[in-house]
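Structure in structure tokens, see below.
Removed: one protein chain of the complex. Kept in place: all other protein chains.
Let's look at chain A:
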Amino acid sequence: MTPTRGPAIQAVIQARVIHAMTVPFTMQIVAGPQQSSHALAAIADEAITLIGKCLHDVETRFSPFLNDSLVAKARAGDWSALLHDRDFAEIYALCHQAKRLTDGCFDPMHNGVYDPTGIVKGWAIERAHQRFLMPLVRDGRCAAAALGGGGDIRTAVHDDSDFVWRIGIENPLAGGIGRTKAGTTNPRQGRPTPHTTSQPSTIRTISLRDGAIATSGTAKRGEHITRRSHDLAQATIIHDRLVFADMWATTAIIAGEQRFRSILATHAAPNVQAILARYPEYHADDDSLVSVIGFPSQKDSYETH
């Protein structure tokens, strides 16, 4: 039984998925008042095509797994892309700025080779959102638009709309998240899965209009994180800019909670909001497993069970 929230009429939303950089990206656009689902669907189809091309282009230029990408060339010693590719230069500059801001926790040269992976995906989402979704929102062709992939999400809402994006933060301690439709059998559990599971699928729900969310965790693929501390299983950052949300999320996992809080304080990052999921084995049974930063109206910690 779910309490109703928000407007009584559910918003009309069209979702599309595109796969790039081996990750599934979800785009969603929300219909404006009196906008038909059919019209919205046409807009969604066009937007996802353009977004897909943008993401694949970023992959071509920045994937360290493609031998002729600009990153692969830089690793081989050819840095000329700094001079002829504005995006390559911008990402390189952002990586170095991130290293300074995070006291070295975010380091593009970890493992001795150039690795901008921690920022590229978020940068690409932000670029695609800015180019292909923001115009839709500004022009009123949709009420709200968001693009997410690999835990990174960028959202926007038209000023005149009262729509609010709601994002569930995954529970890092939950096992495989199967569908929980009544009557379905979750193959991983071998029995019908009711609405309640032994572990909740999500640990928090974030309400957001315009902004960015990034989640880093130990289970993250394409591991670009060199772990130095083990007390956080997952870190979710909410920020204006997705690239910096990425940066802070990575930093939290590497630095651990106390050092992360200290770094934030040092670099005067007052508008960083975070949801941190602690490893159970590092805390007493009565400790809270989720701690938050930057939400003054909330208690600092909550019980999750």
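As a working rule, a residue touches a chain if its C-beta (ideal position, glycine included) is under 8 Å from a C-beta of that chain, and two chains touch if they have at least 3 such contacts; residues count from 1.
By definition in this document, contacts and distances are computed from a predicted model.
*Asks:* Can you pick, from "Sugar ABC transporter permease", "Proteasome accessory factor PafA2", "FMN-binding protein" or "D-alanine--poly(Phosphoribitol) ligase subunit 2", the UniProt name of the chain not shown?
*Replies:* "FMN-binding protein"
*Asks:* Among A:V71, A:C142, A:L208 or A:L232, choose the residue that contacts the chain missing from this document, as touch is defined above.
*Replies:* A:L208
*Asks:* For the full complex, which residue in A:Q14, A:S161 or A:T250 touches the chain that was left out?
*Replies:* Touches the omitted chain: A:Q14.
*Asks:* Which of these, A:D107, A:E126 or A:E257, touches the one chain of the complex that we don't see?
*Replies:* Per the contact definition at the top, the residue touching the missing chain is A:E126.
*Asks:* Take the complete complex as the reference. Which residues in chain A touch the chain that isn't displayed?
*Replies:* Counting over the whole complex, chain A touches the hidden chain at residues 2, 5-6, 10, 12-17, 19, 22-24, 26, 28, 37, 50, 53-54, 57-58, 60-61, 78-80, 82-87, 89-90, 92-94, 96-97, 100-101, 126-127, 130-131, 146, 148, 150-153, 165-172, 176-181, 195-197, 200-222, 234, 236, 238-241, 243-244, 267-271, 273, 275, 292, 295, 298, 302, 304.
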